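Dropping the structure in here first, questions after.
Subset of chains shown; positions unchanged.
Labels run A, B and C following the written order; every chain starts at residue 1.
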Amino acid sequence: MRIKFFTTGGTIDKIYFDAKSEFEVGPPQVLEVINEANITFEYEIESILRKDSLDMTDADRELIRQRVQAEPCPRVVITHGTDTMVKTARALGGIAGKSIVLTGSMQPARFRTTDAVFNIGAAIGAVQTVASGVYIVMNGRVFDPSRTRKNPE
Amino acid sequence: MRIKFFTTGGTIDKIYFDAKSEFEVGPPQVLEVINEANITFEYEIESILRKDSLDMTDADRELIRQRVQAEPCPRVVITHGTDTMVKTARALGGIAGKSIVLTGSMQPARFRTTDAVFNIGAAIGAVQTVASGVYIVMNGRVFDPSRTRKNPE
Amino acid sequence: MRIKFFTTGGTIDKIYFDAKSEFEVGPPQVLEVINEANITFEYEIESILRKDSLDMTDADRELIRQRVQAEPCPRVVITHGTDTMVKTARALGGIAGKSIVLTGSMQPARFRTTDAVFNIGAAIGAVQTVASGVYIVMNGRVFDPSRTRKNPE
């Protein structure tokens, strides 16, 4: 079993640069999460963007769509900022023959208390069992993005 | 969406009693994991046993089977020790109309480095997307227990 | 034995607000650190400022000095941003009859990997054993601020 991960930035990948006293989108955290989880499937991780999802443009979404469409692996997990995850999920509609799951986190993966590890686990559990299509996995739920909005609370 | 969790003990629930300088099976850790994950589904957690899975008897497995069978919720996640998880999964075969996922961890949930959070996430992602039947979720994979053995490495 | 903690902000207290996708100085983290450490001394925590230390003004330093001077407890620990910790320490020079220790962290206390817990521990270990005066505790060392500069590397 093989999973392809695409990373695009978002809260999940935020790190802290002390030299600048600022948080920025850092390297993809999904690698650390799956390393610690002692996973036994094959995988590949590819970074497409490093953006807050509020800063994503239509061109960014088109780029993500092209990469996903060109990807031969039938199981795709995309880590993404939560603010516009639904919008990106909808932009991926109609790609045939692939199970595509978007996930992210409300607290950065590097935080001691974070939903990132749980969410990536849930996305991996879902991507190998759902039918083809696009899904969002957040808060322990597998959503259909055509019926989802972000609830800021 | 609603999930019923049954807990039976195992490594995932091991805690440390300093007064006795010993590790023992403690209260179910799944509650802390889902609290931190900010989950939005409904759930119930029920502790059936607090045992190392090597100590589980046929009577214990019969008890687990009865509880699962009597449970009205169609989505069941069971946390369990890894050593005999496959045996218990097989003892649950043939229960109709339910998606049943067993999971656990190699390192206790209370450890700083643990696979417990990831595994519970993966189990929750899988239990709401798989067809009826019994499954094991470990190491990021959704297994059919009729073809699984524990690999001690 | 009693310790008075003053908090002023800095990296150690940075938290993440998902609603705004921004890091900000949050509530003092020293309380969580000493709670988890199972400490048995008496203490009081007082928040004076919530600032990045680069934003601290001379008026802020005068305020800190007044509070420390007015404090009856002879053992004072101040959590502070690292960038201007030396400057604030020097501004506290000449307060008689008190052991004053400034500490902070390079990574926020809420991060999974952080120097905050260790540094607060070291500050507490030092403040009850040093002679009266002002000290900086960072990187496991007890410094005399009159001979210290921040090394950004």
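Note that in this section a residue touches a chain if its C-beta (ideal position, glycine included) is under 8 Å from a C-beta of that chain, and two chains touch if they have at least 3 such contacts.
Source: prediction; values computed, not measured.
**Q** Please give the number of copies in the complete assembly; 3 of them are in place here.
**A** 4
The rule is simple: only the chains that are shown with their structure count from here on.
**Q** With chain centres set to the mean of the C-alpha atoms, which chain is at the far end from subunit C?
**A** Chain B.
**Q** Just how far, in Å, is the C-alpha centre of subunit C from the one of subunit A?
**A** Measuring from centre to centre gives 37 Å for this pair.
**Q** Between subunit A and subunit B, tell me the centre distance in angstrom, where each centre is the average of that chain's C-alpha atoms.
**A** For subunit A versus subunit B, the centre distance works out to 26 Å.
**Q** Would you mind pulling out the distance in Å between where the CA atoms of subunit B average out and where those of subunit C do?
**A** That pair's centroid distance is 43 Å.
**Q** Can you list the subunit B residues in contact with two or more other chains?
**A** none
**Q** Mind pulling up the subunit A residues that touch subunit B in the complex?
**A** 1, 33-34, 36-41, 106, 113-115, 117-130, 137, 139-142
**Q** Give every residue of subunit C touching subunit A within the complex, in rising order.
**A** Going through subunit C, the ones touching subunit A are 11, 14, 16, 18-19, 21-23, 52, 54, 81-83, 106-108, 110-114, 152.
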